[in-house]
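Here you go, one structure.
With one protein chain removed, the remaining protein chains of the complex are shown where they sit.
Let's turn to subunit A:
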C-alpha cells in the first residue's frame, strides 16, 4: 500500500477531477492539472528509471523541461514515445507510461553491475577500452554497448497520428508566459500590437504558479489567471499553450505545439502536434531561468532534487515529495524554497548553506529549521531512496542527518539557449553568476529571469518595459504602464562548483552519467576547450541539452585548467532547444502525400482498359495494358507494339511538358535556346529541337510547333518540364529581356494523345470528318493545326516517336477523357489498341530515338548523332562551350545500335562495353548500354549504347560485360535505327 504524499489542501490541481493512470503496469490516481511526475510523487513513487551508463537508480529531479532523469516511454504500441520527460507530461485519464533503460524494473535492474565496472566506463571509454581487436568493434563491442547503454526504444511501427505545419505572423512573439512574459504581452497587447504568446506549459504563469507571493493584492497564481483573462479579451493577442519555441532561424521562429499530447488519442481530424513557423518583427524572450544543481559526492540519489522543483510540487501540485526535507544551497533562493515548503506544510530538517555569511532576513526564511553556514553536504546514502546526508560543517566536523529528500540550489542560469541560435554567445557575468547574452538575434529582447532580473518585481517591470518597447518598434505609441506591485526578494548567490567529500561519484550530467572526475580526466588528457570537453565526455549531449549540467561542467573545467569561467566560455546552443518529432517537420507531407500524384485525363479510362501505371515524375502513366489471357508484361507490350506497327494505337502523351510561347520575337528566342534554327519555321509546321545547357551538354529535346504567326507551343520531356520552363524564363527575364516573348506552362491545360500506326489517318478521318483534312497532301509530316470541333478547340500535330505514320491530337484537359474515349470509339472498327510507356519505349528504341537514358547530362549533341543540327549561323545557349576540345573529340562514345550475336540472349541496361578480347577493366572500357528492348519486329533483344568511336564501328563484334546479371555477351554494333531507316512509313 503506497503512501499518499498529497497535501491535504492547496495546489492548482482540480481535486474534483480524479484521473487514473498506469506506470510500469501499476495503476495510480492523480488529478487534473497534475503532470505525470507530480502524480507519481503524490503516490510516493520517486524512483522512475536507471541511469544511462551505470544503471544507477534515478528519481525525479526537476519539475520542468530541464529534467535529466525521469525519462519514460509514454503510451504503448505504435503511439509509444520514448524519452518523454515525466515532468512535462500532462496527466490524462488512461495514461500509460513505463520506465526505460532498466530490466526487469527500476527497482531491480540486472545491468546495475555496470556500476562495478565504473572505472572502465570513464570519459572517452569508448575510444580507450574497445580498441582491440579492431574487427570486434562492429561485430561485438558496438552492438553490446548499444544494447545496455541507451534510452528508450522506438516501436518500429508506423506513426498512426498526423502532424501539421502552420505559419503565423505577428508584431511581437513572447516566449514564455511567466511574470515577465505576461507583463510584456499585456503591455504590447494593450498598445495594439499583434502578439503571440508561446508557453511550453499547459498553464500560463511560470514561476507564479510555484510561489506564494502577492501581486497587486492577489496571489501570484491568481494574477497570472487574471492576466490570461485580459489577454484573452484582446483580439490582437493569440495565446499558444503547450507550445515550445525550439529555434530561432533567419527572420522566423520554430515552435512545436503539442496539440493532442495531453489526450489519450488525438480527436478526429486533429493533429498530434503542430509545427509553427512564426514570423515576428519583435521577440521578447522571457523563458525564465534554470536552477543549477550542486555537484557533491553521491548527488544523484533518488530524493535529491532541485530546491525550486520541491517548491513547485508543493505550491502548484499540492505534493510534498518527502517527509523530511533538507536544503543544500549556495543562494538566497534555496532559503526561499525552504520557506515555501514549510508554508505548504512540509518538514524542513536542515538548511545547509556553503556561504559563511547569509543575511538575517534570509535566514529567517528557514523558520525553526536547524541551519549550517559555511557547511556542505559531503556524502549521501540510500540506494533506491535517499536515507541520510553527511554534513561537513565550517569546522570540518561531520554529522549524519536522516532525510528522505534533499533540495539543492546552486543559483540560477538564465535560459538564453535560443538567444544564441544565430551565432551569439553567452558571456559570463561575475556579478550575476550567470551567462548573459548581449549579442541577440535581430528584434529580440530578453526580459525577466532570462535577463538575470531575478526578483518578481524586476521581472514584472522588465517584462512590461520590453513589451512596450517592442510595440513602439513596430510603430505603436508607448503607453503609460500601471506599475505592478509585488514584494521584493533577496537573490544573493555565491556559487561553489564542486564540493569534496566521500569517494562517491559526484555527477555533473545526470542524463549522460558524466561525473566531476570525468571532467577532470578530460582536462588532464588535454581536452581543454568546452567544445572538446562536451564531445569527449558527452557532457550536455543528451536529450535535455545539458540544461542542468552545462554551466557546472564548464565551471569545473575552468577550475581544472586554472582559467576563469569567462575565459573558458560556454558551448554553443543549437536548435532544436527541445526535442521535436521528425513527423512534425514532415507535417502532412508523408507517405503518399510526400509529393502530389498527378493523373492524366485518361487515367480512369486507362485503368478500366487494364492499365498498369508507372510513376513518371509526379505523373502516373499507363505502362502497359493487360489484355485477357496475358500474364506477363512483355507479352502485353509485344502485342501493343505489333498492333501499332500493323494497325493503330493510342498513347496518352499529356505528361510531356507543354509551354505556350507568344510574341513577335519567339522565333529569335527559340533560335537562341535551341541548337537548330526556328526563326524559319512556317506557320502550321512543327520542328524537332535540341537544347543545351550553357556548359555545352544536352539538356532536353522536344518539338515546337507554330500555330499562328506569334503563337508557338513547345513540348519538353516529362521529367524536364519544370527545369526547361525555369531555364526559358531565365533566358528571357535575365539574358534577353528586350525580346518580345511571353510564356506560360500549359502542360496541365491540354490533354494530348499519340495516334500511331498505318491506320492512324483512317482513325482521325473517322473522328474529325470535315473539321480537319488529314490527308498526306493537306497535312504532311511535321504539319500542325488548330481547329474546332463544335465548341472544342483541338490541336493536331503530325509527329512520330514510333517511326510510324502518326499524329498527336490535343484537347483542353477537361475534354481529355472524352477525346480518349472518342478516339477509342472511332478506332474500334480499325482494331485500335491503347498502348503504354513500355511499348512507346520499345518503338523509340527500334527507331533509334534518344530519350532520358541517353540525355543523361553527360552527352553532347554529336554523341547522339545530332551534331548536324548544330547551327553554325547563329549563337545559342551552350554553343561556345560545346566546342571545347574534349567535347568534339572523335573518340567520344557515340550512339550506336546493338544486337546480340546469339539472338536468344537478353541485353541489359548499364552493361559495360569492351572491344572483343579486351579484359573487362576500367582502362579498357569503351562505353555502356543505355537502353534495351525486346523488338517484336526483329524478334530478338536490341539495344542502344554509347560506344567510343561508335560511328566507325558498325559491323564490329564487341563484348558486353554485366557480371551480376547476364554475364558476358557478344554484341554486334549496328546503326541505331532498326526499323524503316529511310523514314518511308512516317511520311506515308
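Note that a residue touches a chain if its C-beta (ideal position, glycine included) is under 8 Å from a C-beta of that chain, and two chains touch if they have at least 3 such contacts; residues count from 1.
Here is the rule we go by: contacts and distances are computed from a predicted model.
Colleague: Pick from "(2Fe-2S)-binding protein", "ABC transporter permease", "AIM24 family protein" or "Sarcosine oxidase subunit delta" the UniProt protein name of the chain that isn't shown here.
Modeller: According to UniProt, the chain not displayed is called "Sarcosine oxidase subunit delta".
Colleague: Of the residues A:229, A:395, A:734 or A:886, I need the one that contacts the missing chain.
Modeller: A:734
Colleague: In the whole complex, not just what's shown, which of A:279, A:485, A:901 or A:984 touches the removed chain?
Modeller: A:279
Colleague: Just to verify: which one of A:29, A:374 or A:722 makes contact with the chain not shown?
Modeller: Result: among the candidates, A:722 touches the missing chain.
Colleague: Touching the missing chain, which residues of subunit A?
Modeller: That gives, for subunit A, the contact residues 167, 249-252, 277, 279, 422, 442, 694-695, 722, 725-726, 729-730, 732-735, 737-738, 875, 879-881, 883-884.
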